[in-house]
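Worksheet: one structure, shown below.
Rest of the complex left out; these chains stay put.
Going in written order, the chains are labelled A and B, and every chain counts its residues from 1.
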Amino acid sequence: MIRFECDYNEGAHERILQRLMETNMEQTSGYGTDDHCERARVLIRQACGQEEADVHFLVGGTQTNTTVIASILRPHQGVIAAVSGHIAVHETGAIEATGHKVLTVPSPDGKITAAQVKAAYDAHAQELSPEHSVQPGMVYISQPTEYGTMYSKAELEALYAVSKACGLPFFVDGARLGYALASKDCDMTMADLARLCDVFYIGGTKIGALMGEAIVILNDALKRDFRYIIKQKGGLLAKGRLLGIQFETLFEDGLYLEISRHAVDVALKIHDTLKQHGVQFLYDSPTNQQFPILPDSLLAQLSQDYTFTFWEKVDHSRSAVRFCTSWATRPENVEALTRDIVSLLQKDKDPAEFTEAVAVLETAAMV
Amino acid sequence: MIRFECDYNEGAHERILQRLMETNMEQTSGYGTDDHCERARVLIRQACGQEEADVHFLVGGTQTNTTVIASILRPHQGVIAAVSGHIAVHETGAIEATGHKVLTVPSPDGKITAAQVKAAYDAHAQELSPEHSVQPGMVYISQPTEYGTMYSKAELEALYAVSKACGLPFFVDGARLGYALASKDCDMTMADLARLCDVFYIGGTKIGALMGEAIVILNDALKRDFRYIIKQKGGLLAKGRLLGIQFETLFEDGLYLEISRHAVDVALKIHDTLKQHGVQFLYDSPTNQQFPILPDSLLAQLSQDYTFTFWEKVDHSRSAVRFCTSWATRPENVEALTRDIVSLLQKDKDPAEFTEAVAVLETAAMV
């Protein structure tokens, strides 16, 4: 079985494991106060071009989102997010469990716009009795999104400007950040991102590390007592050095972007090959997640040798599925996958159905 | 600098690292659904003699305590714990953050008694208007305790019997469980413990693993939907296999107890050597934490070469401190530590002060 259902199917990049071996019997203080964490912080600040940023290391994404959001909002405030945002749909109500509503706005492609943020803010502010509803308190986006799509620099600038104007801290979930920055369609750097938000995080779990997310806090007002919130939410790792060592390794020679690029390259290989064979895609993703629409019969056969994620029914005979690549994806596996799909496609291809599928899809996308 | 301030100063046992290397490029499904986790569950069930137990792997102790407790209590209930319990003092209000009060009972040695649980339960039940105060909803203890002390089998039997009689789930925090089970004073096995509580966990972070705690749920009523709570509280590790692999290694050849025994042996080496030289101890600990009372002047000097934890002032010139050993503690470091303490002691020993310290201490212990 060859796995494409997520981007955390393997362990860690070999250089990370190597480093863990080398440092294993070093004695360090706990909870992220060690020299490896300190060095990783310096490297990340450099990558961000932000000497004053606070950098904290946590273990996983849900924990990170919860910790950041709970640290920012007052009790009556909620967080604006896309209806498809990870915090809205895939964290078992972790945000609500800290007392806050996720204020969702519609999104066909996983992104939200500055205009939507402004509209949500204004709609609340203009209510006759605003205190009867949840006050927007911050803005959450993912870069890239849960659908593999990506914000342009201009879009981020607009979102940050609007958020600032509304007094809403702007938080960017970068669980797959490298896969955006390494995309050839990307017009921004990590330093650009760091200038265009109040707080973001750099995903390690999905990009080379055993586990780990690096939170970068840019806005001074959000820095205070952050370690307390990490501890309370269960995210202060005893052997914090494990996270420090991993981010040190990822950030000392450009490894983070290098391995991200690999994942995107092989993802586009899948995309381009399938597209050449007439396959349509649910979202237009330039990153490591691809969402082709394929015949259900084909998918049934394919699932005997490959794992992937069912996404949604598109019409009576076709579904969109998700293939993820990662830093660890073997080119030969991608080769095999595309070859097998193409071969299955050629067996049961029916151009009429394709046209139909696309029509249905376009209708759906407009909703 | 030689470190004795905690039991998580190093990485992981070499066999664990080895295994992580070997399995690194295996592809597995996420979130603990892989074969390594499954095999680790089987091994732990065997060690517990409980085929029907549910076993879940989490990353750290605060997260584990919060997840277990939040999964059990209804909103108006609190958890009974020693005033020195980890959940009461060292988790930044993580339990309260899930809405629950920690109902502390006094404890001179870190332990609580069946009589205390009964008294707390009865006191509440007999209130004229019990609904005006928090209802005891479960019982929490640590084995060994935060003071290195240990419950005997008889004490656990009594606690479990009382808890059952009161309808209170009984939860044992085993962040350092191996260091109790490996103590030569210990009269119980892991299987005994598993028969004497509703849920407990086996600490890996402090005993050989990079990180990881294995929750063992014995009581069927507590099993339902537990993975939801793990996910919501941020504890569902994406690469769950990392925890599976580590517990597999710790439990396949008795490694867990073997390395625990080492830690206890060297801890007792410290204890016995200092005792021979007349040093008194704050608590009578047969496990990996030792709390000698030493002259402040000595401690000042000692801290130039060693790290340890200041615990409390005992009199005007002496303090209790904590030395932790672990699976990773090097015998030569223990040798050096005891030699240096003894040599410093001999320099400034003053029998009169010792007597005084002991008197003060005994008074304090009686409070």
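Operating definition for what follows: a residue touches a chain if its C-beta (ideal position, glycine included) is under 8 Å from a C-beta of that chain, and two chains touch if they have at least 3 such contacts.
The model shown is predicted, which means the values in this text are computed figures rather than measured ones.
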| item | value |
| --- | --- |
| Where 2 copies are displayed, count of copies in the complete assembly | 4 |
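In the analysis below, only the chains that are shown with their structure count from here on.
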| item | value |
| --- | --- |
| Rotation angle (°) superposing Cα atoms of chain A on chain B, nearest 5 | 180 |
| Residues of chain B touching chain A in the complex | 1-3, 5-6, 8-12, 14, 17, 20-21, 23-30, 59-63, 66-67, 91-94, 97-98, 205-206, 210-211, 228, 231-239, 241-242, 307, 328 |
